[in-house]
Each structure stands twice: as C-alpha cells, then as structure tokens.
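Removed: one protein chain of the complex. Kept in place: all other protein chains.
Labels A and B are assigned to the chains in the order they are written; within every chain, residues are numbered from 1.
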Amino acid sequence: MSKMRYSRRSILKSGAAVAAASALPAPMIWAQEIKNITLRQFGTGVSNLNEVGQKVKEELGFTLEMTALDSDSVTQRAATQPDSFDIADIEYWICKKVWPTGNLQAMDTTKIKNYDKIVGIFKDGKLTPESVVAQGTAPNTVGFVEGPGSTAFAKEQTQWMTLIPTIYNADTLGIRPDLIGRPIESWAELLNPEFKGKASILDISSIGIMDMAMVCEASGKIKYGDKGNMTRAEIDQTIAIFTEAKKAGQFRAFWKSFDESVNLMASGEVVIQSMWSPAVTAVKSRGIPCVFQPLKEGYRAWGGGLGLSKSLTGMQLDAAYEYINWYLSGWVGAFLMRQGYYSAVPATSKDFMTPNEWGYWFEGKPAAEDIADPFGKVMAKAGESRDGGSFYERMGHVACWNSVMDENQYMVRKWNEFIAS
Amino acid sequence: MEPRPRSFYALTAFFVLFVIFLYGPTITIAILSFQGPQGGLTFPMNGVSTYWFHNLFEQQAVGDIWGSFRRSFALGLMVMAATVVISVMAGLAFRKRFRGSAALFYLTIASLVIPSILVSLGVGLIFDRFGLKVHWATSGFGAQLTWTLPFGLLVMFAVFNRFNPSYEEAARDQGASAWQTFAHVVLPIIFPSVVGVALFGFSLSYDEFARTLLTAGSYNTLPLEIFGMTTNVTKPVIYALGTLTTAFSLLIIGVFLLAVWITARRRARRMASLAKAG
Partner (left out) sequence: MAVSRNLQGWLLAAPLTAVLAGFLVLPILTIFIVSFWQATEFSIIPAFSLENYQFLLTSPVTYQVFFKTFVYAALVWGLTLGIGFTVAYYLAFHIRSEATRMVLFLLCTIPFLTSNIIRMISWIPFLGRNGLANQALMSLGIVDAPVEWLLYSDFSVVLAFVHLNTLFMITPIFNTMMRIDRSLVEAARDNGASGRQILTHVIIPLSKPGIMIGTIFVLALVMGDFITVRFMSGSQSANVGRLISNDIALLQYPSASATSIVLLAVVLLIIGALMRFVNIRKEL
C-alpha cells in the first residue's frame, strides 16, 4: 500500500503531472502517508526548538522529533549512533569530524529550491566577491563532496552538499558594561587581571581554542601561522598561557552551553566572557545590561547546517528534502534572526519579518520601534541598534571560523589537561 | 522518665542544623520556583508568581519533560520488578553455600562499588561493537540493574540472616511442597523487606544518571532530561520541577506513614477487643 502511493507520487512528479503537482502544495498529495512519517532531528539547543517542530507539523504534516544536546554530545551521537537520528543539525567543524564516518549522505543541490539564494559564505566562501576566506574550518571547505557516497571533501562547489546551511553568526566577547564601566576594545581584555575571578571561557575545545587564539594573538603573545590550523608548539603555548591564567584565578567558571553563559552573566558571577549572540539577547531580555562587544581584531564565526543520515531512503528522504526546502523558505530564518542569528537565505526571511525587524537585525539600523524576541519579550527599545552593526559589517570582519585542526587530537588532549589542571 | 543529659540538647541542636543543611537548598529552589515570569535562575527575585509551575505543563522551547518522565516511570517499574524477582531468588540461593557463591558475592559487591560511568561506558561500547542500538529499555535497563541488584541482595541478606528456619521446617513437616512453603510461609514473612527492595529499586532507577548517560539512546530519561535542562534552560521552570518532585516525595511518605499508623491502630483495636473477649 505504502509503496503504491509512493510510486504514484513518483509518477506525478514526472511528465505533465509536474505542472499539476506544483500548482498544488506538494504535501497535499501524500497527505495520508506523510502523517505517519516521523523524522528524528537532533542538535544543539541553539536551533532545536520545539516551535520549529510544531510549525513543521502544521505546514508539512509530518512529525519532527527534536532532541537538544551540547556540542560534544552532538558530535558523539552523529559519529557513533547513526541509527539514532534522521537529520543531524550540526556545525561545520563537527561535520569535518563526522563526515568521514560515512554516517551522513550528501544532498543533491538540484533538489534544493533556494540553492541559488544561499549566501556566498557557504558556497565559494566569499561574502562579497572581494572578501577573503577567513582562517579555520570555513563552511565552504567542508560544504561539498565529489559525489554521493564520497567521504572526501571537494575543493570547490559541486552538486553534492554535505550540510544545508541553516544559521550562522559572528561571535565575540560578551560584557556587562554596567559592571566594567569602561570601553572594551580588544580580545586581550579577557586575560586582563582587572577581571580576575570574573572572566569565563567556554569549555568546548574546538571553539574555545579559537577564542584563546584570538586572545593570545590580540595580546601579542603569540604570532600564529594559521590560527585555524595550529602547530603543536602553538597549541602548547596557547594552552600554557591560559593554564597560567587559570591557576592565577582569572576564571570564575567555564561554560558548556550558551544557557550556562546566560546564568553566569545574569547573576553577575562573570563580567566578561566568550559568549554567543542569543545568550546576550537572553541576558538583555531580563533587563540586565549586556553588550556583545565588537572588537578590533574581528569576530570568530560559526555556522550550522542540516545533514541527512545515510539510512534515510524513500518517502522519508523525500520528507527530509521537503523539510529542508521549507527550512530555507523563510519562516525559520526569520524566527532565528529574531534571536540574533543569521539565516543562510536572508532574502526569503525578509518576507517573514517586519521592515523594522529587518532593519534592526540585518541592516544594523536603529530600531524604529521596540524590538521583541520570538517569544514576545522586548529586548531592544526604539532608537537602539544592534551591537556590531549590519550583516555585512559583522560577517565581513570574521577573523576565523570554529575549526578542527590537523593536530586536533593533540589539541583535545591538551585541552583536557587545561580543564583538569 | 529520667532527665535528659546535657549532651541531648547539644545533639538536638546538631540534628536541627543538619536538617537545615539538608533542606536549605530545597527551600532555596522552592522560593526561586515562584519567580516572576521575567525572573532568572538566581536571586534577586523578579516578582512572585506561579508562572513557572504552569509553564512546566506547557511545551518547553527544547526537550520533552513529560515524555522523559513517562519513560523514567516505566523504566523504574521495570527495574523494580526485575530487582525484586532477581534479588529474592538470589537471596534464597545464598542461604545455602554453593560452589562459587563467594565469588558471586564479591562480584555483586564489585557491582556496587564500580564507578557508574564505567558501567555506562562499557555497556555503550559493547552495544556499539555488536552493532546493537542502545535504548533505555534494553541497555539502559541492564546498566541500571547492576546498581539496584546489589542493594536488593544486601537487603535480602539482612532478612535471611535473621530468618528462623523452623517455620519452614514446620510447613515441610506438614507436607507442603517447596513452592507452597515459599509462597505461604517465607514470602509473607519477608514481605515488608520485599516492599523495601521494590522501593529501593524504583527510586534508585528513577534517579540514576551516570549509568543511563551512554546507554539511553535517542530518548532521554528524566535525569538526563534534567541534566539537559541545566545546560539548555535558563528559566526557573527547572526549579518548579524540583519543587514538585520534593512535594510529591513528601506526599508519598505521608501516605506511607498514614497507612502504617492506621494499620497499627487497627491492630491495637483488634488486640483490645480480643483481650476483652478473652
């Protein structure tokens, strides 16, 4: 029965029926079957929001089960438990680790309707034609493979994409301006003894090491060949500087998920730390001043995307493509942009945002009226503008991407020692 | 009554301080769970409301509290049943020395003291190597049993150490089969302890974290969900959950005490009426 319906859909897709099918919303045709489809998605709490699952149920008809985990658990599950998920919502550096296991299947870009509108960063690596690709695991370097089934990354754009980009952002240090009381301009301030016992850094090695590198480079203590691919000596030096600071009591705590960073900041335990945009948003929405401070050395960027489990086939695979196309069609992008992230296809998200929201979040303009987060809490008053300015100003000043280095295993061991020391 | 020695008052003070220490955090989170809708996980309070208790019953931004609660409850019952049956059987076995019983005993003790994360890691590795899927009801269930069974067995030892075999002998002399002796003589006597084992089994499973961490698969149990919440949730809803759990435990213990008190009174009344009749 199920096979028959499926083949009817295949027939419909071909020939003259294509016109009819595209005139009708595609999900209508297989409405009966699709209700029984369940896709299991897992990823970080950043984008694994139940609102998205509900909206999928409403608009596409199938069930999307969401599991939110921290980055390390996400990597672990994607690498070791391929049967436990259908869709992996992972970051690009995680992709670099996980792709060679063969647990994910490449996606055919010809089936992605909005492929052409995806931002250049994820295709040739360039935001604008003049941009230079930043150091680290830039999304374009792990975004494509030569063919379906290939486990090696392609150097250039191909028809086969590893992850469909969903959200990304440029990160910097978060500060409590009320408790610091002076301008902060450099990454080097994280190790300033002035903030002894009031600083924090995140305990996720691939990201933390990049924040460390930004700090060490900014303070002039280390000159890196390539921050995104350090040598053992560079790793040793970097970790040594931070171990010393840790022993001297510079840090109050380390955090592993952005919500922990929210708590540290909101409770005043920490006044300067590595932070992610929605965490700053969350602190602000409690009425506590918090700034996502643009720094002269530039941003550390990250990007995430959806990957398909290799075990997806048939109708489930079709549903997954359906879901991805829907994901890029604007609603989710707008939903996430309202939390301070960027959508991979900003053009479609614009239709789902008010001009005021678009101006504030994307164009960096002062808010014409109060800006609310997706849950209705006011987080910026009329007249305020976004820290760091417009999309192009922020994403144009990326110094490096979160990365996985050639010496990653060595780095991980040193990181473990740093945490344990 | 003889007067209390001075040490009594010092010890009472110590006990009171200890109870405050025990309940301090519980009370802190009980207060914080009444945070206003804008409030955070820490002081200061931002208004007072029951918002977070209502919120607890609504859909969360991430995760699925009630789904994980149902799974933990089901798993708790499974572990409870298995713990009761297996420990009672093993308890009976250990009443007589059999070859290898000492080794088995030390293995059980080892099961108790081996750090939980090792069991979790090992079971996870085995399932991975054999290409099996980890799931809370298979690998999670087994991993938890390595924690509840030693407890169950220790309780059974305590019971059978003080068990008077003459009851059984009497039953056997009257021609009862081994099963009849067990069902009608032994079981009723050890029943209160069996209930104890059951409660132990359930609550140890219900709160087990480390052993389920790498063995639960795609669906979280409640402790894993709470762990996830501590890293994913910045709202006092987690405190509301904690406060409700404590209130629920208090309620269960209250019911239990009431039941004990009622049976005791009934028995006393029956004794009294018997005495009158006699």
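A few points about this structure:
As a working rule, a contact is a pair of C-beta atoms (placed from the backbone, for glycine too) under 8 Å apart; a residue touches a chain by one contact, two chains touch by 3 or more.
All values reported here derive from a predicted model rather than from experimental measurement.
Within the full complex, the residue among A:Ala188, A:Leu312, A:Ala367 or A:Val404 touching the omitted chain is A:Val404. For the options B:Thr12, B:Thr50 or B:Thr263, the residue in contact with the chain missing from this view is B:Thr12.
Residue in contact with the omitted chain (choice from A:Pro177, A:Gly268, A:Pro374 or A:Gly396): A:Gly268. On the side of subunit B, the interface with the absent chain consists of residues 1, 4-5, 7-8, 11-12, 14-15, 18-19, 21-26, 28-29, 32, 41-44, 85-87, 89-90, 92-94, 96-101, 104-105, 107-119, 121-123, 125-126, 129, 142-143, 145-146, 149, 153-154, 157-158, 161, 203, 207, 209-210, 214, 222-223, 226-227, 230, 238-239, 241-242, 245-246, 249-250, 252-253, 257, using the contact rule stated above. Listed here are the subunit A residues that touch the chain not shown: 72-73, 75-76, 79-80, 97-98, 100-101, 197, 203, 205, 246, 251-256, 263, 267-269, 404, 408-409, 412-413, 416-417, 419-421.
FYI, only the chains that are shown with their structure count from here on.
Taking each chain's centre as the mean of its C-alpha atoms, subunit A lies 40 Å from subunit B. Residues 38-43, 46, 59-64, 128, 133-134, 217-220, 228, 230-234 of subunit B are the ones that touch subunit A when the two sit in their complex. Interface residues of subunit A, counted against subunit B in their complex, comprise 40, 42, 45, 48-51, 54, 66-70, 80-81, 83-85, 256-257, 259-260, 262-263, 266-267, 282, 285-287, 377.
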